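Yeah, one chain of the complex is gone here, protein chain that is, but the others are all in their spots.
Should a chain be cited, it is by its letter among A, B, C, D, E, F, G, H, I, J and K, assigned in written order, with residues numbered from 1 in that chain.
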Amino acid sequence: MVKILLLNGPNLNRLGKREPAIYGHVTLTQLEENVRKQAEKEGFQLVSAQSNHEGEIIDMIHKAEDEGYGGIIMNPGAFTHYSYAIRDAVASISVPVVEVHISNIHAREEFRHQSVIAAETIGQIVGFGLFGYELALQAIIKNIKGVE
Amino acid sequence: MVKILLLNGPNLNRLGKREPAIYGHVTLTQLEENVRKQAEKEGFQLVSAQSNHEGEIIDMIHKAEDEGYGGIIMNPGAFTHYSYAIRDAVASISVPVVEVHISNIHAREEFRHQSVIAAETIGQIVGFGLFGYELALQAIIKNIKGVE
Amino acid sequence: MVKILLLNGPNLNRLGKREPAIYGHVTLTQLEENVRKQAEKEGFQLVSAQSNHEGEIIDMIHKAEDEGYGGIIMNPGAFTHYSYAIRDAVASISVPVVEVHISNIHAREEFRHQSVIAAETIGQIVGFGLFGYELALQAIIKNIKGVE
Amino acid sequence: MVKILLLNGPNLNRLGKREPAIYGHVTLTQLEENVRKQAEKEGFQLVSAQSNHEGEIIDMIHKAEDEGYGGIIMNPGAFTHYSYAIRDAVASISVPVVEVHISNIHAREEFRHQSVIAAETIGQIVGFGLFGYELALQAIIKNIKGVE
Amino acid sequence: MVKILLLNGPNLNRLGKREPAIYGHVTLTQLEENVRKQAEKEGFQLVSAQSNHEGEIIDMIHKAEDEGYGGIIMNPGAFTHYSYAIRDAVASISVPVVEVHISNIHAREEFRHQSVIAAETIGQIVGFGLFGYELALQAIIKNIKGVE
Amino acid sequence: MVKILLLNGPNLNRLGKREPAIYGHVTLTQLEENVRKQAEKEGFQLVSAQSNHEGEIIDMIHKAEDEGYGGIIMNPGAFTHYSYAIRDAVASISVPVVEVHISNIHAREEFRHQSVIAAETIGQIVGFGLFGYELALQAIIKNIKGVE
Amino acid sequence: MVKILLLNGPNLNRLGKREPAIYGHVTLTQLEENVRKQAEKEGFQLVSAQSNHEGEIIDMIHKAEDEGYGGIIMNPGAFTHYSYAIRDAVASISVPVVEVHISNIHAREEFRHQSVIAAETIGQIVGFGLFGYELALQAIIKNIKGVE
Amino acid sequence: MVKILLLNGPNLNRLGKREPAIYGHVTLTQLEENVRKQAEKEGFQLVSAQSNHEGEIIDMIHKAEDEGYGGIIMNPGAFTHYSYAIRDAVASISVPVVEVHISNIHAREEFRHQSVIAAETIGQIVGFGLFGYELALQAIIKNIKGVE
Amino acid sequence: MVKILLLNGPNLNRLGKREPAIYGHVTLTQLEENVRKQAEKEGFQLVSAQSNHEGEIIDMIHKAEDEGYGGIIMNPGAFTHYSYAIRDAVASISVPVVEVHISNIHAREEFRHQSVIAAETIGQIVGFGLFGYELALQAIIKNIKGVE
Amino acid sequence: MVKILLLNGPNLNRLGKREPAIYGHVTLTQLEENVRKQAEKEGFQLVSAQSNHEGEIIDMIHKAEDEGYGGIIMNPGAFTHYSYAIRDAVASISVPVVEVHISNIHAREEFRHQSVIAAETIGQIVGFGLFGYELALQAIIKNIKGVE
Amino acid sequence: MVKILLLNGPNLNRLGKREPAIYGHVTLTQLEENVRKQAEKEGFQLVSAQSNHEGEIIDMIHKAEDEGYGGIIMNPGAFTHYSYAIRDAVASISVPVVEVHISNIHAREEFRHQSVIAAETIGQIVGFGLFGYELALQAIIKNIKGVE
Partner (left out) sequence: MVKILLLNGPNLNRLGKREPAIYGHVTLTQLEENVRKQAEKEGFQLVSAQSNHEGEIIDMIHKAEDEGYGGIIMNPGAFTHYSYAIRDAVASISVPVVEVHISNIHAREEFRHQSVIAAETIGQIVGFGLFGYELALQAIIKNIKGVE
């Protein structure tokens, strides 16, 4: 069964604990479980991970390549805005990566830099809350299956 | 049956006619038909429109509000980068708008301005080819149904 | 009787329909009627027009010149920020133009470019709500009468 | 009788003495007298002041608040471009302020910074020569009377 | 006989009517006639068009492709400075485009943005008055004939 | 007894009169009295001054040097953002200066320039309300006593 | 007893080992001990930590929230200038944070970006050497006690 | 006897009291006396003034015009960098102004803005210490005498 | 017979030797010969020169003025982007100058500065390969003959 | 025997595994072995390390100081562009650091920031492939031996 | 007798030949003669040179050092704005340099870069026509004589 890595970046372990007005009450564990179930229905195995450490995220991206993952769904959190190291990690592997953001970063975080990672991913899904993860799953599966 | 407007901007009438390496061989008519069918399966009516005229796009956005549309899927094409008038049109209505781009504009069009429209939409889907329209349809339906 | 053109740009046809907190409940038709009456009292004929189309606005500016209008009151809406074509149209005629904005754009729209049109007009009136149109009318009449 | 303060900034005491091509031959005293008469017709008392001293202008703005003025008409002159202190003074009072400029600063002074004061005023009138003061008087009276 | 499109943008319909110091007394109709005659001598058919509407210009560019034109001579007027939509239209066709400007824009319009269209054309001719259209005609014919 | 100068800049005489949500209800007189008492407990004499005049503030800074003050606590108000003259005054004396701001200027006033004075002071205290003055007093006393 | 976290960022473990001209001879351990003692006098327990790892700092900020700390004193070191991830961590908790810098960064590090963290903290103390930590302790205690 | 005004701006009253390494030990009074004597030798009367108040400097510039001065030598001090009000004052008079700076501001003050006043003066003398005032005197006399 | 100077700047002596994909196989000598012949047909004498030395180019521009040339065709090569000295040389003579570039610099050299010379020339011809020199010849002859 | 630290940053563990067109087929282990042998010939002990974690790199830089290393050869990878924390670590030690990059970053990565680390190193070697490490070894040995 | 070098840069050989409205009718030869005579009266030998070649100017600056000149008066012409090589030449010698400009460059050349040379000179004299050379001579003599 082809594996997909669900990779969440810094502060996403706080999901559901604070700022429910923006992020809702679903915790990271529940989110991961939901996406895992949906993936299984489609015949894929979902492996989830979260880290506040830039280096660990790079290590996991490398490992996904070495262990033959079919794709990666990644929410890089704040690393989106400055981690050229994660960008290079994405560029250094052949596994396709879909970038997902829960809220509409274009509306809320305009003072920050652009995403420095986006150019190396195959696409981004932005602003649909947790439902964005389900869309991302569909997108990565679409990409893996190679259906135009 | 709730109506959804699929609104394509300048030069998208050339879809399938040129640059197939980037945009494939599907024509705008075929794309609109595909999205229409998918929408119907979900119980929605899809109305399609395309224009190279900024003013017509604004008129259609206003009309979507007046005729009670449930949502708008819009690919503003090159207007993305400078049409504050379309931005204001989106801001002036209560119908939710999802912005979609066929290619990964973060990777390909770096010399242009940011999207001046994105902040007024509920989200963006970028870089998944024509499949992005299907994701956009799901996103707008999700939004219309109001399911968190 | 000398004619004055009242020219409103994109989205101003929505006046009174939405965002009453900012723009009040007066519709565009009522506004145009009010200004028309005031103009007549002063002995001028007011002709009103609104368009979401940049090209139509340019056409009307040209036409005002060709048909011997005495002055133009223009609220260019979002075109204020990028339409060098309207700017050139204003520069290409001898009819004086007064620019009017309903809200205080200096306070609300700081992220946008400066007005690219203002330098070619004879003056601007900014931030007094719909009453600004009445002030603009007085200003253009003053200019037409040529009283220092 | 409600009082209105007419406050002119640096170098406006030179009015009528130099550069008549731009500013005409009317002196500051004559201008103040004209506006005063017009105000009285409307039932308001006009108090005039001019200073080349930033601090005195701030003091007068504070005093207008303390003495219950109904509004202020201010031409900040060159302070327009850098006096954040006057801006804060305007922000610190509840008396409404209308900003007026004799010439079209958008056309003539492009090399300078934006007005740093405008955002705290209720509106600006720009480019109509001395007649702009009369328009400003109407605007401030309109605001005081609170008629929408 | 191979067709060439002569396409003039916003405000060029005013040619010969105003600002003769800059643009002379030749009207647009006369200019079009002159270039048409010169084209016929070289064995080409010249079709002329002018519009103040960005969308119409895009439509005509598309149509030139669909109807097998050999080349386009375009003076985009003020659209030169911001119309990414026209740029995309030029990029979306295989018909070669020569950009022409009557006056030396580098000397007169420094405050504006660069030409956003030039990079997609095959060349520019700038500053030689109406004679520039004749040079442009030669340049596009040279390109069509493919003589190095 | 060593003297310390408490110097407040433009508009701080309005303290306690307006915007209590930001600045509270304490007046400038009460604030000065509180700091004076605290200074006396520590064995220092506090002299207070406030001015809306840039020149007076410079004069007082010079005078503090000439009369042998031990230190200055200064809230430059809006002069913070542009008064190079006050900066030079601070640079021209040997008396140490502590800069204090009531609110968190980094969060609230981002559109303004940096503090142009800070580099010449020995430190800044920002964002703790009126309590910041007490911290500033401690800091300046610490500096005067020369305890590392 | 309410706990306060003293959190030092990258390279602060070198304190007292190098550059004594700027930072003095006090080591990090001594500094932590001094602040701890002062905190105890005030009836608070101080817990100290230092890390060169961005991820560990985020983890500790989260943990401070989970374990009910009353406040955090943080010197983010060089992370000040680019770590949006730490900024988000601060924003994601309810524990108040005070930012402290030993030297006057406004004077010494002008070539770097602004603090990207400051806007989410309640205040900053800058430029008083190690004594700044004591001031920070007072500020955070003041905040915890809620005395206006 | 034609009068020349020697006008020194903020902080120049500290001349000779501090920073002798840069400015020497000559006081302002001595400098003024030296320039006065030199002027008399040339048959001119020198009137000296210094102020830390921007408004007073403007008043004196106006007064020089009204009282028929032949020229002004001005060292605007820190006002050089932001006082558009002084610039306007210089522009509003017909008396020629020479700008002088004691030290080489191009080498020492690179972080500041350009001189905003220089464009309205007839010339600048920069970097020759107090001797620059003597050169300025010669330059203004040359200008008054009108000898090419 | 009126003389025209054909002046090529740095590295154009390499023409035809390298990068034939961009510049073709025609050498500089052949190009000069072609333009010379064409000029003679029109009754003009063409004098050619090339230099990699900025100073020599300036000398030749001066000399063209002194020796009564009718016009100059200049390809300034890389000096286009920074030689204000050549710009001043062009400004200092009355001989008209046409600027020509072989390739479309707007498409290929976007990272460089604008042409600093163009504003002083009478026009530019850009992007038509070596044929551009022939167009430039026509343009300069047109200008010399003074036919509108 | 003096120790030299060879420190490779993020993603360099992928060396030889991907993008051989740019980086060749040599793995990191082989590279480290080659440099180690060369160092031993010169009488130095080479210790190699690689990490994707910014914090670990800082720790190793500190440790090199504490354990008396003679020099560091560092390829910071993507951290080159934003890690002010590594910069501070380099600045905080007395061990000399040579920065090396495999490819010519000036030609390939223009969209990124400058190296923020280079100013604190003693020199850089850029663009000579893996051979650059050998040059870096010579440079650091030269520096250690102190031979001018 | 101590030698002073008078060094004029590009296009100054045209002095007196063109643009007399700005530069007068005095030729470079006459100017040099005038300054030479004045220098001799003061007991100095003046050597004059002019070049349009950046390299020659650098050579002459070096030579002035090698041949023991007492000072240099230089008008770098357009090189003022970009020649870092001349700046380095000035920095590499011990002979003092005074920079002189005939016209007020602050008023006329605002679109250009700052002087890149000024920081390495001892002072500048700007805007007094050819008389500025005489002032420059006095300034350099004052510097040579070392009289404070």
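Rule of thumb we're sticking to: contacts are C-beta pairs under 8 Å (C-beta built on N, C-alpha and C of every residue); 3 or more make two chains touch, one makes a residue touch a chain.
None of these values were measured; they are calculated from a predicted model.
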Determine which of the presented chains are touched by the chain that is not presented, and list them.
I, J, K
I'm checking contacts with the chain that's been left out. Which of J:P10, J:G55, J:G71 or J:G132 qualifies?
J:G132
On chain K, residues whose C-beta touches the chain left out of the figure:
53-56, 58-59, 62, 82-85, 87-89, 92-94
Residues of chain I touching the missing chain are 9-11, 13-14, 18-19, 51-56, 77-79, 81-82, 112
Which residues does chain J use to touch the chain missing from this display?
24, 104, 106-107, 110, 114-115, 118-129, 131-132, 135, 138-139, 142-143, 148
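One rule holds in what follows: only the chains that are shown with their structure count from here on.
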Determine, among A-B, C-D or B-E, the equivalent of interface C-E; equivalence here requires over half of the contact pairs to be the same by residue number.
B-E
Could you work out how far the Cα centre of chain D sits from that of chain F, in whole Å?
31
Distance between the CA centroids of chain C and chain K (whole Å) is 55
Return the residues of chain F touching two or more other chains; collapse runs of consecutive numbers into ranges.
53-56, 82, 110
Contacting chain pairs - touch in the sense defined above:
A-B, A-G, A-J, B-C, B-E, C-D, C-E, D-F, D-H, E-I, F-G, F-H, G-J, H-K, I-K
